[in-house]
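Yeah, one chain of the complex is gone here, protein chain that is, but the others are all in their spots.
As written, the chain order gives the labels A, B and C, with residue 1 at the start of each chain.
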Amino acid sequence: MVVLRAAARRLAVFLGTVLVASLVIFLMMQALPGDVAQVALGMGASPEKVEELRQTWGLNRPLAVRYFEWLGGMLHFDFGSSLVKGQPVVDQIRPRLGVTAWLVGLSIPLSLLVAIPMGLTSAMLRRRASGALINALSHVGLALPVFFLGAVASMVFAVKLQWLPANGYRSFAQSPGEWALRMILPVGTLVIVQSCFLARYVRTGFIDVLSEDYYRTARASGWTKWRGLIRHGMRNMATSLVTVVGLQVSSLLVGAVLIEQVFVLPGLGSLLVQSVGSRDLMVVQAVVMLLVFAVLAINFLVDLLYLWIDPRLRRGKTA
Amino acid sequence: MSVRSGVILGLVLGLSGIFSACVPSPDSVRELSIGITVEPTTLDLTTDSAAAIPQMLLYNVYETLVKLDSQGAIHPLLASRYEVSADSLTYSFSLDHKAKFASGTPVDADCVVASIDRIRQSPNKTLQSQMAVIESVEAPSADLVVVTLKEPSNFWLYSMTGVAGIVFDPASDDLAMKPQGSGPYQFDSWTSGDRLTLAKNESYWGTPGRFENVVFRFIPDPNAMVAAMLSGDLDIAGEMTSPDSLSLFSDESKFTVIEGTTNGEVVLGFNHSRENMKNLAVRQAICHGIDRAALVNTVWGGKGELIGTMTVPTDPYYEDLSDTYSFDPEKAKQLLAEAGVSDLSLSLRIPTLPYGPKAATFIASQLGDIGITVTVEELDFPRWLEEVYRDGNYDMTIVAHVEARDIVNFANREYYWKYDNPEFQAQIALADRSTPQDFVPQMQIAARMLADDAAANWLFVFPNLIVAREGITGIGHNMTTLSFDVTTISSKD
Amino acid sequence: MKKLTLIVGLVCSGFVVLVALVSLVWTPFDPTKVSTHRYGGLSWPHILGTDGLGMDTASRLMTGAQTTLLVGILAVGIAAVIGVPLGIYVGMGHKMLGEVVARASDILYALPALLLAILLAAAVGASVMTATVAIGIATIPIFQRMARAATLTVMSQDYILAAEVAGTPRFIIALRHILPNIAPLLGVQAAASFSMAILAEAGLAYLGLSAPQAVPAWGRMLRDADIYTAPGQAVIPGIAIAVAVMGFNLLGDGVRDYLDPRLREVR
Partner (left out) sequence: MSLLSITDLSVEFGHNRTRVLDQACLSVEPGQRLGLVGASGSGKTVLASAVMGLLPDNAYVMGSVVFQDQELTTMRDKEFSALRGQKMSMVFQEPMTALDPTMKVGRQAGELIGLHQQTSPKATRTRVEEIFDQVGLSHASRIAEAYPHELSGGQRQRVVIAMALVNNPDLIICDEPTTALDATVQAKVLTLLDEELSRVNAACLFISHDLGLVSRLCEDVAVIYAGRIVETGPTAKVFHDPQHPYTAGLVATANIDAVTPGERLPVIEDFFDPSQEVRS
């Protein structure tokens, strides 16, 4: 019951936040200078034609009308029509969404898969050279700009060694093999940077556990150092790590945007950059809304996950 | 995909068996993949003037009545022949009776008339002005089109080799997403942000295309273009925007490097409505203050010819005027001093296209040496269009004017340079109306006028820099039109 | 080990600051002066070579340190000046406002610096300033949340109660009792945010949303580098960014460990 009520409260807050965010985004878009009609018609357009196009696209109607129309449309996945191409925005987003979702969706579990052993080892061996080395490496990895790392990876693995394609994308449906080959470098680059970031939190989390009484109890029960830390430290470390992962999502999306540029991937990030370039506000607005929604939604899920991991939040206290 | 990369994949995913089954078969050489830098936002070239649209579609998907070859000569295409009346006012195009669209519809005179009307009604001002000279278009028979002009025009037929002359399939209802034409390739698919694919038109009326598919990949980042080419992912890097990296492709057993010319003049444009820029001495000082030879070397790897006015070597009326204002900083300072100009501070607002920031940094540095403070501002293209191009809010700007014979823009005082020289305007009008024999000398007079008046500083001719994989032949040396013409390209293997 | 962190952090960040200070009065060459000596190798007098426009890399790197520090200081400054008072105010107990600020903070958190910078650049044009402001705004929630959490802890202390009982105005309590107590924590956070800001600016520069080429800045140098023709010209600013980011990160960690070993990473 307590869980349900807590979850319901979080859901309400989440939905409210999304609603306010949509208004903020809509208003921000209106403040953008650069006339989309002018841009669409290009260097040779006459002012009358531009005005005519503004009329056709309904850009001269009141703000409130346009906001509620947009909001209402989104409820059934209608993001309006692209001003520049005329086709529905959702048709432009759908193929792109997959690319970014793959990038982020693969990066999160993979970087955890790297970060946890990395952080565990460097916490356990923190007084030895090997542990310090891992810690130092994670500091270096964290400090390197992701796009620089991506360009270097492409140079080494595609151009010099010719093991992998340098850039570009093929969808999974077209060719799973090509898709996988072309995802290795971008995902790998993101994973390196992300895991270095997360490893520091994992390390801190495990070091905290090492000085906890329950870890001593576990050791006194007959757990070896490593297995005891994994068995009794993981879940406790995870409570704080999950929060960090949630907060990292937005920076991971930024990383994905940069990586899409480096590896020429047709994801949401490049769609955003492109649409701002053509002042296709309907698309920009939709992509920004989608990204913000994704971050808020993932943080909402993290909240729920937190309820699941930490029993103290799940059940009311009796003691 | 190489065997080796298959192995790597297997190691990484532990699924080599499944995936190596998906390795594309060797007949993928029937696909020609070309890297280009700019992706258009729409494919409708009647509304959008982005050069990337005709780059992919002109001559490959769309055909025109007459075509310009890589040397700048006009040849018949959909018209098997054409005749011009003695007074230069009437053009009669006889259509090739074999010609048909990819959809199977024959190309008849009605389609041509409809297409010309479509262009005349375009919201695009450039297209409008190119077609403004037309008095009437008629189709006396199914294979004859007669166009009558209001007055003789040397520019008109030339325009008809480009976008203005495209004959659209009457069935096409969505130019933005589904272009339909009569070329050897037809539009297949467009994956936004990634690629545009053309497929062979199996029922092409002329010499068929040599590839099953032609893929244009959009690669804006110069390093990514180099990487894709070096790693063997591309057959052709269609535009090298990092000319310095051409040296990486010097291995002739692997690559062919093409260094031709284009119609693009990289112009340091002056805003003639600004007090400072109205001053001839200031303009001349700027021209003297910039070492254009060094600029080309620095900014564009030494590729690109020097010019002194708004003409390119492939123009019939081209004359080398590149030393009208030689690099002479002392003279520049003297000119400024004599004109009583000191503490000159100018804005240089440029679009963020590959050459812009580099050239601007170079120019700001050199003009600094003659005592002009230059503030560089990089604008994304829409902003540039709005603030510089439309509103004329700038002192100087740099942009490559890629359209053919665009010298006429200096005769338009509304154009963003705000260059208002009645003498020049009269001279251009005279040249357009004159007989084909007089056209060239009259144009040369106009071009010299611009050069002497330092109406702008023409930095260099944008070179046509292409890298192709060994075995790819038939790429046009010069880019005289906006088209990246793949109809002549073939592959040895 | 802990001392080592602090020492390495101090050395790296101190070096960046020193270089920036020196560049104010002296650089080997004019950092914006082009020349025909392009892609020069590492040799005297161009000790770090020259770039594609023949500009001296060492001089650009030195002057670029100014830009880097400016970005860090301004971005952290904006975030702290707005975020900290808001966090303290909310932390001192304003239920309604607290909820509003928390939600606003959530929304801002979901709008990463990159989105703000893209929109800001589209609105007023891209420059170091727009990039910095975007980063600063995006960092506000971090400071706000931290100041709030720290204030809550301090508020439960007896001396706050004593001050309240004595009728000290809330503003004075915030200034005299809360701020000094949470300042060390904020300092540590500032160092961490400083390095994040440097990294973010580099990312924005790569997308063309920060400094123009004429302005010497590390991120921009990295963007303009022709990595295949002259890899060194990409590696040098890359290392510079890494050193600065690592320096300030380690400095923050080191100071935190020094101040209180139990004071763990702020989340």
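Here is the rule we go by: a contact is a pair of C-beta atoms (placed from the backbone, for glycine too) under 8 Å apart; a residue touches a chain by one contact, two chains touch by 3 or more.
Everything numeric in this text was worked out from a predicted model, so none of it was measured.
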Shown chains that the omitted chain touches within the full complex: A
On chain A, residues whose C-beta touches the chain left out of the figure: 127, 210, 212-214, 216-225, 231-232, 235-236, 239, 309-312, 315, 317-319
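Operating definition for what follows: only the chains that are shown with their structure count from here on.
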Distance from the mean Cα position of chain C to that of chain B, given in whole angstrom: 43
Interchain centroid distance [CA atoms averaged], chain A/chain B, Å: 39
Overlap residues in chain C, where contacts from two or more other chains coincide: 122, 227-228
Interface hub residues of chain A, defined as touching at least two other chains: 33-34, 151, 155, 159, 261, 276, 279
Complex contacts: residues of chain C adjacent to chain B: 32-34, 36, 38-39, 52-55, 121-122, 125-127, 208, 212-214, 224, 226-230
Partner chain C, residues of chain A touching it in the complex: 13, 16-17, 20-21, 24, 28, 31-34, 126-127, 132, 139-140, 142-148, 151-152, 155, 159, 200-201, 204, 208, 240, 243-244, 247, 250-251, 253-254, 257-258, 261, 272-273, 276, 279, 288, 291-292, 295-296, 299
Chain C residues touching chain A - in the complex, by the definition given at the top: 1, 103, 106-107, 109-115, 118-119, 122-123, 195, 199-200, 202-203, 206-207, 219, 222, 227-228, 231, 234, 238, 241-243, 245-246, 249-250, 264-265, 267
